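Note that this complex is displayed minus one protein chain, with the remaining chains in position.
Just so it is clear, A and B label the chains in written order, and each chain counts residues from 1 on its own.
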Amino acid sequence: MAVLMDSTLPTRRRPLGTLIGIAVIIAASVIGYFLFPNNLALLTRIVATMLLVLSIDLVTGYCGVATLGHAALFGAGAYGAGIVSAHFGITEPLTMTLIGAVAGALAGLVSGIVILRAHGLPQLVLSIAVVHLFHEVANKASSWTGGSDGLSGITTDALLGLFEFDLWGRTAYIYGIVLLLIVFVSLRILVQSPFGMLARGVREDPVRVAAMGASVHSVMLRMYVISGAVAGVGGALNAISTQVVGLDSLSFTLSAEALVMLVLGGTGSLYGAMVGTVSFMWFEDVVSAANPFHWLTIVGALLIVVVLFAPKGLYGSAAAFLSRRRGGER
Amino acid sequence: MKKFLATAIATLALSVSAQAATIKVGVVGPFSGPFALQGKNFKAGIDAYMAVNGAKVGDNDVEIIYRDVPQADPAQSKALAQELIVKEGVQYLAGFYFTPDAMAATPILQQGNVPMVVMNAATSAIVTKSPYVVRTSFTTWQTSTPIAQVAKDAGVDKVITVVSDYGPGVDAENAFKAGFEKAGGKVVEAIRMPLSTNDFSPIMQRIKDSGAGAVFAFLPSGPTTLGFVKAYNQNGLKTAGIKIFAPGDLTQESDLPALGESAAGMQTTFHYAVSHDSPENKAFVEAASKAIGNPAELSFPAVGAYDGMHVIYKMIEATGGKQDAKKAVDAVKGLSWTSPRGPVSIDAESRHITQNIYLREVTKGAEGKYFNKEIKTFERQGDPGLAAAK
Partner (left out) sequence: MQTVLSIAIDALAYGMVLFVISIGLSVTMGLMRVVNLAHGAFAMIGGYLASYATRDLGLGYAPAILIAVVATAIIAVPIERLLYRRIYGAPELTQVLMTIGITFCVIGLANYAFGPTLKTIPLPETLSGSIDLGFRAIATHRIFAIVCGLIVAGGLWFLIERTAFGIRLRAAVDNAPMAAALGVRTQLVYAVSFAVAVGLAAFGGIVGAELLPVEPYYALRYMVTFLVAVSIGGAGSIPGALIACLLLGAIDTTGRYLAPEYGEFFFYLAVIVIVTLFPRGLAGRFK
């Protein structure tokens, strides 16, 4: 199989880098909080989507799997958390998030088993088939999922018994940021661990990894399960903060959009995933509010411009530019 | 925390009503994407109402703020509704094309002290989700039930139902079945097909094989409708004398130019036809055509939006521009007026619109254009769907 992407950034064990990352995320979220105190619901959505995009980055950026069906994992998390709340009365947000992560991981296992059977274009098609199957199952099981009317009736307790999920969405936003930080730190550790290195190796040269005695398939499958858990957390966050889950969270459209965000930011780096999500969703919000009737053309043009002038994605190209400026000390 | 919230909301409410010169109405709908046409109709209906009745109620200016949810996406709908309430300070939420989008926003109405006027979303249960929801559109149950009687009166005893496999489709199937069996007919088979069906020939074959004398069909308006109606003609069902009955979604005015000849003679029941003959409708069509630009694009969501604005204006009148969701909603319970679609009223208990449902036939007009010609009226229909759900 051809190597999918150039590697954008070298990764070494850099605790300093992780700390900087944490600081940047916290700074950005504080700025977001005070700059847009009335848009917290939108910001929370961005955080949830960011988790989905990060999870795609794990399999696409780090393992080289092309997928247009990752919403299946996100939706599984959302429905998992939503169903236990709406049907079983489990309304404790931390438990709901955990259940979302487990549901996402299971969905990751299932879709990983299917998707990893092919490469390249057929792999893309398999991932599309998987997300459509998930969508169809959720549509059929309408007594559990509410079908196309959406799953409503999700209630959540106050977080830690202290903080209600209110109209302003402050609690949901802060909870989302905390989840994002936890995921970010875990993923930093993960991608710099020997396992993460192995996954990178799989992307660069699966044959050599196999020759080293590692099972390529099992590395990718494990990564898929982890990725599912991350996406599931994002889905659960969405379910908790909006109290409703729709079939759109299992859709091909969401999968494709999330992939576009990832490639926009730059694959193979956690920052790229986050930058891509923020830029795309912010851009979408601004343009569609300014002119809801014709924003698609502008977004399309933006994508073309990115491919032509920043082929490694916004973050990847910026990082490459900076390291060149620094005289290539990488 | 709760106390703090209550105070915060009270201050918010006060601050809004203190400077009540401008009353904001937040409209959520599909203004881009595959359903942009429906959102355009929302806007045309609203613009038409404000052009006819002015942009002022008493001393208060009315301002509309649009937010775009291109496809059914409850999470986004809720986020935008929230933003409209806390950031823009809207006193009223309106619009909502898709059921899940409306459902998603209902939990925040009470906390935000904001009434919601649903201008389209057609699942019966929405009004039960919050006491602050008022609906001025229709429900699929409401439009699909009368056609059962029409089918029976046409001498058909056995019918096969064919619907798209999603919420409204299932609603239509149940509504027709309930109505038709009550009238003494029999539904011999019920087919649900995927929303993404492109080729309807195999479905037509199923219909033929079922031995039914007629087919009841429900598909969302748009490209699939065209394929369905064409397949119905080309597979010889029309010539075999198998009749087709459907709610008006299938012959939406904006699809008629494309459907053309192949839809001629089709009978559907619906709450509104652009061709409805009344002075109110003439005025509406004139204003709305101007607002939408191309008159051929005008169809039913516009009238839902027009009447929705009427309800909102009445609410503003009743509250004198102060933010008071309960008082506003109470004021329109039992409200009746003459809409472009005919006489309507808001049912005091369900807060859903009671209206005439019309039987229409697709007919070729004088200038060669096809339109829905009203041939029979079922007066003052409520929503049978709520009763059925109980």
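Here are a few things to note about the model shown:
FYI, contacts are C-beta pairs under 8 Å (C-beta built on N, C-alpha and C of every residue); 3 or more make two chains touch, one makes a residue touch a chain.
Fair warning: this is a prediction, and the values are worked out from it, not measured in the lab.
Within the full complex, the residue among B:209, B:349 or B:379 touching the omitted chain is B:209.
Residue A:260 is the one among A:109, A:210 or A:260 that touches the chain not shown.
Those residues of subunit A that touch the chain absent from the view are 1-6, 60, 66, 68, 114, 117-122, 124-126, 128-130, 132-133, 136-137, 140, 252, 256, 259-260, 263-264, 267, 294-304, 306-308, 311.
Touching residues on subunit B toward the chain that is not drawn are 33-34, 36-37, 40, 165, 191-194, 196-199, 201-203, 205-206, 209, 222-223, 226-227, 230, 233-236, 239, 254-255, 257-258, 260, 294, 296-297.
Here, only the chains that are shown with their structure count from here on.
Computed from the mean C-alpha positions, the centre of subunit A lies at a distance of 35 Å from the centre of subunit B. If you check the complex, the residues on subunit B that touch subunit A are 1-2, 5, 9, 31-33, 36, 39-40, 66-68, 71-76, 78-80, 82-83, 85-87, 99-100, 103-104, 106-108, 111-112, 123, 125, 129, 165-168, 170, 194.
On the subunit A side of its complex with subunit B, the touching residues are 38-39, 41-42, 44-45, 48, 136, 139, 142, 146-150, 152, 158, 162-164, 166-169, 238, 241-249, 253, 288-289, 292-296.
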